[in-house]
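Step one of this worksheet: look at the structure below.
Every protein chain except one is present and positioned as in the full complex.
As written, the chains take the letters A and B, and residue 1 is the first residue of each chain.
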Amino acid sequence: MSSVLAASSIAEFLAGYLDNSHSAWAYVVAALIHAGLVLAFFGVAPLVYIWLERKVAGRIQDRLGPTRVGGKFGWLQTLADGVKLIQKEDLCPGAADQFMFRMSPYLVFVASFAAFMVLPWADGWISQDLDIGLFFILAIMSLEVMGVIFAGYSSGSKWALFGGMREAAQVVSYEIPMAICALVPVTALGTLSMMEISHMQAGPLLNWMVFHDPFCFVAFFVYFTVATASVKRAPFDLAEAESELVAGFHTEYSGIRWSYFFMAEYASMFAVSGIATALFLGGWSTGIGLEESFLNPLRASGGPGYLLANIFGAAVFISKGCILVFVQMWVRWTLPRLRIDQVMTTCLKYLLPISCALFLGVTLWPLLVFKLTGRTTLVDSMNVMGSDLGKPTADRGYRPWTPRPTNEIPQVPATAAPIDVEPGQAEPEKPVEAANGVDAKRPEAARLDVVDVSEGKVQS
Amino acid sequence: MIWTLGAAAEAGEPGLWAKFLGLLASVVDAVAWPFHEGTVYVFGAMAVACAIAVVVSQNVVRMAFWLILSLAATGALFFSLNADFVGAAQLLIYVGGTLVLLIFGVMLTASGPFLQIKAKPGEMVLAGVVGMALLGVILSSAISVDWDKHAPSPEKAVGIGFNSPAEGNTTRELGMKFLGANPKDIGSQKATLSPGYLLPFEIVSVHLLVVLIGAAYLARAKRQKAPVVDPT
Partner (left out) sequence: MSTTDQVAANVPAAELNTYLFIAAVLFVCGIVCMATKRNAIGVLMGVELVLNGANLNFVAFARFTRLGLDGQVVSLFVIVLAAAEAAIALAIALNFYNNHLTIDVDRADELKG
C-alpha cells in the first residue's frame, strides 16, 4: 500500500527502457531524481524567502528593502549574498573544538532537509509515503536542536554557549505542545500518513481539518504559535537575540557554514508551514471543489493530464505554505521579542495545558455531537460540488481495499473495527456504509482498514 | 542511458566498446549497491563505527556526538527492519529527547578538568580483552542457532495496517496492542479477552511520571554552599 508511491512511478517509467536484470537501476535513478527535486526546492525556497523577508521587513518599517541587485525589486539580492558568503574565508576560532565546529552545520542542515521527505506535494507526489509520516517529520525536526547545541558548545565562546543552551531548553520544551497539537487533527483523522491525511481533506472548504470542530480550529492557531517558536523565529528568537547574545549560537560562524544555518532555518519555516498546510489547511486541495469536477478526471486521464493536475496541486500546496511563511515574517517584524522566562512560561504554563485540553476535547467531540444530533458529524452527510461534505473524517480518504490472496485462512467478514469496544464484544455487525451512503460508488470496498472512534459509537 | 547500452552489450555484441560498456555497467552497479538493500550494511557499519568511537574517545562531548550518530544509525536500521514506528520513536525519544538531556548533563558538569578523565591504560587493555571475549561468546552463540527453524509463519491478513512485522506498516496493529486489543480477534467469533499490553503501558506511563517528578526533586537547586576546595 504505502510503497514508494512517486518513486515507483518514475522508476516504472525508467524501467520501461530496461530489461529485468537492470531494474535496480531504475530504482536508483528514480531515487536520485527525487532527492534532486527535493534538494532543489530546499535550496531555492530559502533563496526566495530571504529576499522576501528583507522586502517584508522593509515595507513594515516603511523602507523599500533591496532595490538594486537584479532589477527593480532587488530579486537577485539573495544570490549576490550567497556568492559573497561562498567567497568568504571559512574561519574557525582558536578556542573552538575544530571537528565539532565543522560538523554542527551539517547536522542542522541534514535534519532540516530530511523533513522534506514526507511532505505531501500533490496526489502521489511524496518522496516517502510512510505510514507514520507525521510522527517521522516531528522526530526528524527534533534532531535539528542537536546541531545547534553542538555549534554553541564547540564555538568556545560564551555567547554561543548561552545561545545554544537557551535554544535547547526552548526547542525541547516547545516540541511537546507541538506534537500534542499535531495529534489533535490526527485523532479525528485516524491516520498518520501524510498522503491519507491530505486525501481526507479533499472537497469543499468545510472538509479542511481547521473547520472540522472547534478544537481543531483552536489547535491550528496554537500549533502555528508553537511552530513559530520551535523554528526559533521572533518573537521567540531568544537563542539569537542580538541585543543580549551578539548572534547566539552562530556568533563564531562565517561564510558558507553560517549560511547553512540560515538555509536550514528558512527551510524549517517552510517545513512547519507545510505540516500545518497538510494537517489543517487541506494539503493540495483548493477548497472550492475544483478537484472532483476538474482535477481528478484530469489526474485519472494519465500522462500529461496527471502531470498537469499534480503540478497545479503542488503549486497550491506551496502557495499555502508560503502564505504561512509570510505570516511568520509579518509577526517577526511586528511583535517585540519576549524575555527568556516569558518564552518558557508561555510554553509550559499556557500552551501545554491548552494543547492537552484540546486533545481531550477532540476525543470527546464525536461523543458529544452524537448525543446532540445522532450523527458523528455536525453537518449532515450531503453532496456538495461532487464531494462528500459531512462524511465522518476517517471515512473520506480510504481507497478500496482488495484482500491479499492467502491460501491458509479464510477472509474475515467485512466489519468496521470499533476501537472502543472490548475485544470480547467485537462481534461482526452489518457494515454501516449503506446507512451513511458512503460506498454507493464503490461497493467493492471492504472497509476493514477503518478504525474510527466515531463510527464505533454509531454501531454500539 | 548507459544501462540500456550495457544491457545491449550483455545481449551479445562482441567488441571492445561492448566490453567497456559491460564493465561500466558493473562498476556503476557496484556503486549503486548501497542505495537499496545495501543501506543496511552502510547504516550497520555506521552504528558499529560510531559505537567504537564512543568507547575510544576521551572527551565527553565527543562521546555524546558519536553516541548520537550511533543511535541515529540504529534508528535507520529499525526502518530497514520495517519497524517504522520504533525507528521514529528512537529518533524522537532517544536521540531528540534522552540525548539532549544527556548533553545538558555534560554541559552542566564538564568544566575544564572534568572534560577529560582518562582511565589507566591497563584498565583499557583489560576491558578490551574482556569485551572481545564477550563479543566472541555472543557471536558464537548467535551463529550456532539455526534461525531458519524459527522463521515466521505466514500471517493472515486482517486489513491494511494490520500487517506482520515482515510486511511493515505495523502502526495500527501496534496501537491496538497498546490498547489491549488483538487485531486478529476483530471480527472473529471466538475473540479472546486478553489485556494485551494495556497494563504494562499504563504502568510505564505512571512510572515515567513518577521518575520525572523524582528527577526534578533530586536535581532541584539546593541553596547551599559548595564545599570549599582546599587551595593547597
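To be clear about the criterion, contacts are C-beta pairs under 8 Å (C-beta built on N, C-alpha and C of every residue); 3 or more make two chains touch, one makes a residue touch a chain.
Computed from a predicted structure; not experimentally measured.
The omitted chain makes contact with chain B at the following residues, 33, 36-38, 40-41, 44, 47-48, 51-52, 54-55, 60, 63-64, 67, 70-71, 74, 77-78, 80-83, 85-86, 89-90, 93-94, 97-99, 101-102, 104-106, 108-110, 114, 117-119, 123-124, 127-128, 130-132, 134-135, 138-139, 142-143, 147, 150-153, 155, 164-166, 170, 173-174, 177-178, 197, 200, 204, 207-208, 211-212, 214-216, 218-219, 222, 226-227, 229.
Please note the rule applied: only the chains that are shown with their structure count from here on.
If each chain is reduced to the centroid of its CA atoms, chain A and chain B end up 25 Å from each other. For chain A in complex with chain B, the touching residues are 1-2, 17-19, 21-22, 24-25, 27-28, 31, 97, 99-100, 103, 130-132, 135-136, 138-140, 142-143, 145-146, 149-150, 153-154, 161, 165, 168, 172, 175, 192, 401, 403-404, 406, 408-409, 411-413, 415, 417, 419, 422-428, 446, 448-449, 451. Within the complex formed with chain A, the chain B residues making contact are 1, 3-4, 6-7, 10, 25, 28-29, 32, 35-36, 59, 61-62, 65, 68, 72, 84-85, 88-89, 91-92, 95-97, 99-100, 103-104, 107, 154, 156-162, 168-172, 176, 179-183, 185-189, 191-194.
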